[in-house]
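Of the protein chains in this complex, all but one are displayed in their positions.
Let's look at chain A:
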């Protein structure tokens, strides 16, 4: 039958060291009964018991609290130590020793961090015992403090776990929100892009309009990249992996050209040189490879020297597929190179503090999803990113 104090009994029961404590207590003092008791103003409940004298108390078993000395300890907050009841000036006439049949007694209060009284660590024996030694008292005090510290830790952990569970729930909700937002932003973005394309066709002959529209398209391209990367990142955090839609299409060059053209149009002041030699049809997800290439070129434009060209090359043969993006500039330090593909990693000297630092992370995830690798090397004025996908 469960006690209404079952939680406390279980808490003490779950502390692995309590049985050892009770054992050491009995061995050190030579006494035959030791226990951890929960003591309130109206109850005395055994939580853990070591009984060599057939005292007959089990965990959950209770004594009438007014008949125990623990009751008085609860009031005073001080330990009670009796070497020999018969010789003790305070306790030789006390009813409790006679009632429970003990001659020696020690009980140490267990006090929680918040000052509340939990109960006692106590021991009794029908024979007298040497208890008033500093080593014995010190040991009891230490053990009582240990038990209190354990109980406090258990409570603290429970609180922390609750907070963690709540944070996790909020976190998952946030990620879902971002993933949905990213998805929902795509259509309106595509809509505005369509609008600029139509206006571009209508106003082909007007340089001012063209310029404005090109700049708009550049911004839209940046937005699309941000939306794609953040939506993918949120989805990956929710546990959704990158699913690929593979097509072994000879039109891969067209996909790569489109990405290069888009970025050229968005950065008319920069030189992007492309060289493709795709001799074999490669099974890749075109949309994802386009995203990877866009992220790599975007990165090269952000961190490379503005007066040096960004070089894009792609090669597809029997050995596999290789896509490389190079930019000129100061070498990337080795420590930075190692962390480049982590989410939210930012390179040094970023232009205007923009960017989520997700582009390279997403690119490396796309590479991995294709069974390939994305590596970076830097030196002698050139930084090179290579997506290498070996033939299956």
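We adopt the following convention: contacts are C-beta pairs under 8 Å (C-beta built on N, C-alpha and C of every residue); 3 or more make two chains touch, one makes a residue touch a chain; residues count from 1.
Note that contacts and distances are computed from a predicted model.
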When you check the chain that is not on display against UniProt, which of "Phosphonate C-P lyase system protein PhnG", "Ferredoxin", "CheY-like chemotaxis protein" or "ABC transporter permease" does it turn out to be?
"CheY-like chemotaxis protein"
Can you work out which residue in A:52, A:168 or A:186 touches the chain that's missing from view?
A:186
Missing-chain contact, candidates A:64, A:194, A:271 or A:339, resolves to A:194
Among A:79, A:126, A:287 or A:331, exactly one should touch the missing chain; which is it?
A:287
Those residues of chain A which, in the complete complex, touch the missing chain:
186-188, 190-195, 197-198, 201, 243, 245, 247, 258, 286-287
